[in-house]
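Shown here: the complex without one of its protein chains, the others still in place.
Should a chain be cited, it is by its letter among A, B and C, assigned in written order, with residues numbered from 1 in that chain.
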Amino acid sequence: MTFEATTSIRVRYAETDAMGIVHHAVYPIWMELGRSDFLRELGQSYAEWERQGVLMSVADLQVKFRAPARYDEQVQVRTQLLEVNRRKLTFVYTIYREGTRLAEGRTVHVVTGPDGRARTLPEDLLRFVRSRLPALAELPGALPG
Amino acid sequence: MTFEATTSIRVRYAETDAMGIVHHAVYPIWMELGRSDFLRELGQSYAEWERQGVLMSVADLQVKFRAPARYDEQVQVRTQLLEVNRRKLTFVYTIYREGTRLAEGRTVHVVTGPDGRARTLPEDLLRFVRSRLPALAELPGALPG
Amino acid sequence: MTFEATTSIRVRYAETDAMGIVHHAVYPIWMELGRSDFLRELGQSYAEWERQGVLMSVADLQVKFRAPARYDEQVQVRTQLLEVNRRKLTFVYTIYREGTRLAEGRTVHVVTGPDGRARTLPEDLLRFVRSRLPALAELPGALPG
Partner (left out) sequence: MTFEATTSIRVRYAETDAMGIVHHAVYPIWMELGRSDFLRELGQSYAEWERQGVLMSVADLQVKFRAPARYDEQVQVRTQLLEVNRRKLTFVYTIYREGTRLAEGRTVHVVTGPDGRARTLPEDLLRFVRSRLPALAELPGALPG
């Protein structure tokens, strides 16, 4: 069992901008793909969570950009769950291309119902996620400066 | 009372692509803005229709591209309702910039409920829309070739 | 050698809208992915064409929507080249999910240089593309009604 998911993405033409590179607002979308895959590799499905009324609303988003990506390139998103409790999840991401680091990201999510109100993660779900993540404490607590 | 709506849009940087021009998938979004404004100028609100369970699902989309648009330019969308009955609405659009025609578009919508199933436009809504559109028959029936 | 390319796409959350389904302006982006893959399977790279100053500008776009797609679903785009000459290429697309047809599309492209002006496809490129496409004449000439 791995504690990180790696998502492979081929850059879409529609994701580029007039600078000839991927527009910065695309990275949060790639991070979301990483998050989906992370849960899937844990044996979970966010689509299924949603049907059961357990939503992860984004409360905080941070991205540091190191190098640009271009059309048709193959980029990777490595996703890790940094912290989880009944009310909040924090994910960290590294986006890279063949060894070149393109960006790092971090998102904080609060657990809400379909009405947008805060709720708690079902106890069994929390236990399950935690049981698969024994090494959480060893992850870095912040983005590199 | 006008039978067309004009929507003014300043081109966003995020809407451009690596060719330095607005990506073609942005035009359907601009046409949707035109549609919203058209209903608003009729004294209607699509947000309100939706709350009442009357949705316009896009069934057909067509765009002809004549000339490119670029970042920061001010473009206009002129929207007309070509045809309306209890089950279907057809809108046509002209997108231009200071007299230069950039694109023409056409969308066909079927009336559905929130479940995606076909339903009919409420009779009073249909009557209202039609009463404001006496000149409908004079509009061209097809995109210029 | 196949005369069509099949592109597999997992629906992104960011591609959905408040109706709970994929927004219609996303389909032209999926069709563009299909086009990229089609050229790649022919042994070509559109990124390389672009570096050599051979661009395909979208002149005409058409999509017929049959059934909605939802977050996390796996959809396929089947792409075929309907027609090609020195100045113009026409692609047709079928978008489906496990046997259910979601949409059909068609794009017409004119060959341009980086300045946006019409140019012709290099003779060897045209010959190459054609040599791989002997069955072109057998494709349907229009979208089903």
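Operating definition for what follows: contacts are C-beta pairs under 8 Å (C-beta built on N, C-alpha and C of every residue); 3 or more make two chains touch, one makes a residue touch a chain.
For clarity, every value in this text was computed on a predicted model and none was experimentally measured.
Novice: Since one chain has been left out of the picture, which residues of subunit C touch it in the full complex?
Specialist: 13-14, 16-18, 20-21, 23, 25, 70-71
Novice: Over the whole complex, note the residues of subunit A touching the chain we left out.
Specialist: 18-19, 21, 24-29, 32, 50, 55, 57-65, 68, 114, 116
Novice: Tell me where the left-out chain touches subunit B, residue by residue.
Specialist: Touching the chain left out of view, subunit B contributes residues 10, 12-14, 29, 32-33, 36, 45-47, 50, 70-72.
We adopt the following convention: only the chains that are shown with their structure count from here on.
Novice: For which chain is the distance between its Cα centroid and the global protein Cα centroid smallest?
Specialist: Given all protein C-alpha atoms shown, the central chain works out to be C.
Novice: Distance from the CA centroid of subunit B to that of subunit C, rounded to the nearest Å?
Specialist: One centre to the other, that is 24 Å.
Novice: Measuring centre to centre with CA averages, how many angstrom lie between subunit A and subunit C?
Specialist: 30
Novice: Go ahead and note the Å separation of the Cα centroids belonging to subunit A and subunit B.
Specialist: Measuring from centre to centre gives 35 Å for this pair.
Novice: For subunit A, jot down the residues that touch at least 2 other chains.
Specialist: 13-14, 70-71, in rising order.
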